[in-house]
Structures are given as structure tokens and as C-alpha cells.
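Pasting a structure below so you can have a look.
One chain of protein is taken out of this complex; the other chains stay put.
== chain A ==
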Amino acid sequence: MAFDYDKYIRPGKLPHIWCPGCGHGIVMKGLIRAIDSLQLDTKNTAIVSGIGCASRLPGYMDCCTLHTAHGRAAAFATGVKMAKPEMNVILVGGDGDGTAIGGNHFIHACRRNIDMTYIILNNKIYGMTGGQFSPATPTGAKASTTPYGNPDPPFDIAKLAIGAGATFVARGTAYHATQIDKLIAEAIQHKGFSVVEILDDCPTTYGRRNKFKSVIEMMNHLKETSVPVKAAEKMTAEQLQGKVLTGVLYKEEKPEYTTEYAKVIERAQAK
């Protein structure tokens, strides 16, 4: 039976603004399926975003949503979670919004291990503003501001999150559509700060500058360059050259921030 996405979408909001072939819609479908599989109460679920293509996502979702300042999704979401710890807080943003403009907010939210889920849609470019290179743009790739190729090495967002202290880190791709909802559902269930990086395509501002002939070629590129973590264990370093790992990359249990903060309040009030 067809999945009823309409139940979770604000009436009259579709069609969305994303370009033809943009994977953001696929990720949004994954998020909806994840919310549905966990039977989350939409009135008790906050979706928070910053600015950018990916950050338009909460506008379509029939949940409690916040569309905030550029890069500040983590800051606003921390406020929501501290005020209402029982709420499910999900953040959505792009690679530029999350790791450049909001880089500091991102790493400190990871460090605090506050119970939120950050979905980073990594399309390797600033799409909305005209294709400027982002911290996730691969070395040598062309962007509107790097017409001769990008000299910078990119961030590995998943490793950055692990290094900063996130307790659940996973990576998926827009090609592996059935995996997205499972990763997001597992991340939402995890008690602590969880990061799900979804590798995405931007045919309009990245693809056409980097010799991708079509959306299908970009989707197949995501498929060819990704390796599941379990399969990677049996592969040599040479075989893994130029590949990215997908699946649950890191998971650990650590004290969560809102419960720790409740203890602080208790200690202060006991005096």
C-alpha cells in the first residue's frame, strides 16, 4: 500500500521549492517514515532548522517547527530541549549551515551530549545562494567561487561529530532511500546527541559544474562511492580509497545533558 506522507505534511505546501532531482525530498520522506515508524506525537516533536535549501524542510512538516537564523539551529534547539526536555527535538540543516556558519554551535551541541537528533543533508555546496564552495566541498571540485578547483580539503562531518563528542553518529545517502528512515529512527531513539549525515546531490549548482551529466549519474555516484561499514571491515585500505562509509559509525552511552542539568537544579534547590 502507498505510504501516506500527506498525514505529516502541512496542507497546501507542496510542491516544494527544491530543484528537479534534489535529494532533499528523498530525505524528507525518510524522516516522515522514521517519525511514523516510531509513532511520535507530532505535537510533541520539534523540527528546528537554520537557513539554506535543507533548512526549508521544517516548513513542509506538520510538526512543531522553528526556522531560525543561519547556522543557529543547534542553539535554538538547545533552548527548546532545556525548556521542554520531554519533547523530541530534531534538527535539519545543510553542510554549510551546520559546519561553517553554525560550526561552533554544532560542535558544542555534540560536546554537551544533549538529547537531540541532527540530520545534516550534505550536498557539498551552498545551493541556495548560488553554488559557493562549502567546508564539505571535495578538493578540486568546482564551485561558483572556486572556478579553478577547490584547494581546501573537506570536512568529514561524521568524524567531526565523533571527535566533538556526539554519542551516535551515522551516515547514509540519498541513493540508499530505505536506509535513511532506519538510521533516523535509531538516532531519534538514542538518548544523547545523535548526528545523521546524509550525502545528497545538488544537480543545479554542484552537478553541472562538476561534469555530472544528469541526476541519475549523481545518484549512481553516491551508490558507487559508498561502502557499508560491515563490508568495509573486510576490505583493504587500497580498496577503500575514495570511498565513504555508511551505516551506524559510532555509538556509546554517556550522561545526557538535560538529566545532568536537572541534578544541578536539585543540588541548587537543596541548599
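To be clear about the criterion, a residue touches a chain if its C-beta (ideal position, glycine included) is under 8 Å from a C-beta of that chain, and two chains touch if they have at least 3 such contacts; residues count from 1.
Just so we're on the same page, contacts and distances are computed from a predicted model.
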Inset, instruction - Could you tell me which of "Phosphonate ABC transporter, permease protein PhnE", "4Fe-4S dicluster domain-containing protein", "NADH dehydrogenase" or "Uptake hydrogenase small subunit" is the UniProt name of the chain missing from the displayed complex? - result: "4Fe-4S dicluster domain-containing protein"
Inset, instruction - From the listed residues A:80, A:177 or A:227, report the one that touches the chain absent from this view. - result: A:177
Inset, instruction - Identify the residue among A:189, A:214 or A:239 that touches the chain left out of the display. - result: A:214
Legend entry - Missing-chain contacts mapped onto chain A: 1-3, 5, 9, 14-16, 18-26, 29, 177-178, 203, 214-216, 219
